[in-house]
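Below is one structure; the comments refer to it alone.
All protein chains but one are shown in place.
Order of writing sets the chain letters: A and B. Residues in each chain are counted from 1.
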Amino acid sequence: MSRIKSVKAISTTVAAVLAVVALVVGLGIGALALGGLAGPREVTVTRTVVSTVTQTGAGATVTVTQTATVTAPGQTPFSRLKVLLILPIDEKDNSWNRAAFDAVMKLKDLYGFELSIERNLFDGTKAEPYAVDYARKGYNIIIGQGIQYMVMFHKIAPQFPNTMFLCVDCAPSLVGAFEPGAKVAPNVYNIWMTLGEGGFLMGYIAGKMTKSNKIGIVGGGRVPSIWEGHEAFKLGVKTANPNAEVLEAYMPLSWADVAGAKKAAQSMVAAGADVVSASGNGIDVGVTEAALESGVWTSTVYADLPALRPDIQKLMGSIVFRWDIVFDAAIKDYIRGTWKNGFLTATMASGIVTVSLGKNVPDNVKAEVMSLYEKILSGTLKITFDYTCFDNPDKPECKPTAAIAHGL
Amino acid sequence: MLEALLTVEFFITAMALTVRIAPTILFASLGEVISEKAGVVNLGVEGVMLITAFTAFYTSFHTGNPAMGLLVALAIGALIGLVHGFLTVYLGLNQVVVGLGLWLFGLGIPDILYRISFKEVPTVKVFEETPIPFLSEIPFIGPVIFKHNILVYLALMLIPAVYLIINHTRPGLNFVVCGENPKAAHAAGINVLRTRMTAVLIGSVLASLSGAYFTTAFLRSYITNITFGRGFIALAMVYFGNWSPVRLLLPLLLYNFVDSVQLILQTADIGVRYYVLNMIPYLTIIALMPIFARGVRPPAALMKPFKQP
Partner (left out) sequence: MSFSYFFKLAAVNLGAVAVGLSLGMLIVYITGADIILAASTLIFAPLSDLYNVAEMFVWFTALMVIAQGIGLGIRAGVWNVGAPGQFLVGSILTMMVWKFLNPFIPPLPLTLLMLVGGAAGGLLWALIPAVIRSKFGGNEIVVTLLLNLVAVSVLWWALDGPIRGRFSAGYPLSDVIPTAYRIPSLIPDSRLSYSLLIALAVAAVFYLLAEKTHFGLQVKSVGLNPTAAKTSGIKVGWTLFKTLLIAGAAAGFAGSLHLMGVLFRMDAGYAETGNDFGYIAIAVAMLGGAHPVGILFSSIFFSYMMIGAQNMQRIIQIPFPLVYAVVGCMLISLTLVQRINRRAV
């Protein structure tokens, strides 16, 4: 094949015919589907009920599976809701996103509301057009799973005063306002979380499990909640094992940096760590992988990894967040009309944060951890932080940790 | 902590990590050397790598065998090479545009396929570390070079292979001539289009090796944008290596080494902020650009299509 003859001979008529055909086809499609585009789609809530019946008789066992489709009869205030969940990554991380996803799906099954999920909108600026669009389409509740949506919510909230913007890992004191001097938007519902309590417990286990006295912890962006988790982790290590040293790394700006997290974990292992913990999101994925390959102990946060991945042997455990309890409370507030300026904190005492321990953690360590857990639940053990260390981590008072335990 | 780092052990570990990461770029760079020497550049290397990384992962997951994943990825790479070669060599389309189009295509397709084929992030079997019996015991060099998976060895062996092919074999010299002076090549009886097409095919297949390496050897799972710009770095390495398979080793290893080190340094609490450390690999390349780019001479007919009369 040596040359394509230049097609000069596209006559005007052919071109005209093509254009007309395209126009007709386009209009045809439009006419056909015009009904489907009128406003937001009406979605019928159907649930598939599967029941398995095993009948034994006359020497034979028959299993009958019946599938029935039930259309939700009648609408409740809950089922009339339209909810959007914005995920920074997606639920495959078995961590932050997974926890939110599971929570929302559980509530959807319970209440039957219309649910949309937008994934991989890691930054507020990326999520902004989506949030606005859904709000315009009449969505009542828009959940932003992450502190990165805080500023964005406050920017667009005034436009949609009746839409609840549920901001997870946000606090009104942090944002001040979208525009300095303006008022905090009342329709942004903030959910704050404490990673400190769980971090302390995981650090304690790490301190007990390490033999090399070097422990690593990898985090994503260095935001206050994560920072608290890390500092408390270091405190836990110190409490369990004063000789152990903690190596710390933050993945700048991206909780989604799986490869980076894995490399960080691997380099910590190379530096002698035999325990590497992760504090969230894609970081968990990378660290878990590295831990599996290098044969070191690990722990994760947000989703129940011991339950999700029973195949992982050297798993210290996970700090589990019951977001469904939180979202449920917020939704109920919304229905009741008491949701403005809402603010919830996810803590252990409120039952939202729990600990799930790995099966191979020695019993004596488990017992010690559980007793510490009891102390936190009862309020005997409190962990506070020296917040000046957030901006000045190199001050001597901030080493080895900025966390302080009361009531040990 | 810093003192603990300045040990020989640390250095060896860093070097070993460097060599382990290298094939993610090395295969593609070698392929591009051949392709560009013949006069065709594939800006869409990143796209090829993305597509083949996913393909290898998918196949590996469903067959349970990373080797199968590798083979299928190579086949797909060859297919892409055929298309790319057809468009750029035979049709003479603008290589920049075709390359970018290929890259954008690779940016979109694997992502969609990934989202619809997997509900969970599975992990797959990978090529395990296979140390070479005696050689891996040698202090220093042993762990650095001889304690890796077989793909690393393949990559290392390809370096002299490509060098020899280009400089000392007939087909290799044909590539070079087609890239320098296609008119003369044609006059000498070489089928320029077919030669270039072959070069493009080889380049694409090697690029797919790089892509497959991500999911069959380096990582055990898949994420969106898993290659993260490595394809472009591979292109840059060819440039900085003056289109020589041996000379490109230096910038390539340097980049990977600095990257490995800065990660380790991040944990060392040396008081330098992490984002600065993260930028260091890129900055190194740019700072050294005057040194590397000096005397760089691309093949004369690079990116110029040839009309075979």
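Basically, a contact is a pair of C-beta atoms (placed from the backbone, for glycine too) under 8 Å apart; a residue touches a chain by one contact, two chains touch by 3 or more.
This is a predicted model, so every value here is computed, not measured.
**Student:** Could you tell me which displayed chains border the chain that was left out of the figure?
**Tutor:** Computed over the complete complex, the missing chain touches A, B.
**Student:** If the hidden chain were put back, which of B:235, B:265 or B:301 would touch it?
**Tutor:** B:235
**Student:** Any idea which of B:12, B:75, B:107 or B:250 touches the chain not displayed?
**Tutor:** B:107
**Student:** So which of A:76, A:125 or A:313 would be touching the chain we can't see?
**Tutor:** Considering all chains, including the one not shown, the answer is A:125.
**Student:** For subunit B, which positions touch the chain that isn't shown here?
**Tutor:** Touching the missing chain: residues 41, 43, 47, 87, 91-94, 96-98, 100-109, 111-112, 115-116, 224, 229, 232-233, 235-236, 238-239, 273, 275-276, 278-279, 282-283, 285-286, 289, 293, 296, 298, 302-303.
**Student:** Please give every residue of subunit A in contact with the chain that is not shown.
**Tutor:** Here the touching residues of subunit A are 4, 6-8, 10, 12, 15-16, 18-19, 22, 26, 29-30, 32-34, 36-37, 41, 116-130, 132-134, 136, 147-148, 150-151, 155, 159, 174-176, 178-180, 221-224, 226-227, 252-254, 390.
What we mean here is this: only the chains that are shown with their structure count from here on.
**Student:** At what distance in angstrom does the C-alpha mean of subunit B lie from that of subunit A?
**Tutor:** It comes to 34 Å between the two C-alpha centres.
**Student:** Within their complex, state which residues of subunit A touch subunit B.
**Tutor:** 1-4, 90, 92-94, 119-120, 216, 245, 247-253, 256, 258-260, 262-264, 266-268, 270-272, 282, 285, 289, 292-293, 394
**Student:** Spell out the residues on subunit B that touch subunit A in their complex, using ranges where they run on.
**Tutor:** The contact residues of subunit B facing subunit A are 1, 4-5, 10, 13-14, 17, 90-91, 115, 118-121, 123, 193, 219-221, 223-224, 226, 228, 260, 263-264, 266-269, 271, 274-275, 278, 307-309.
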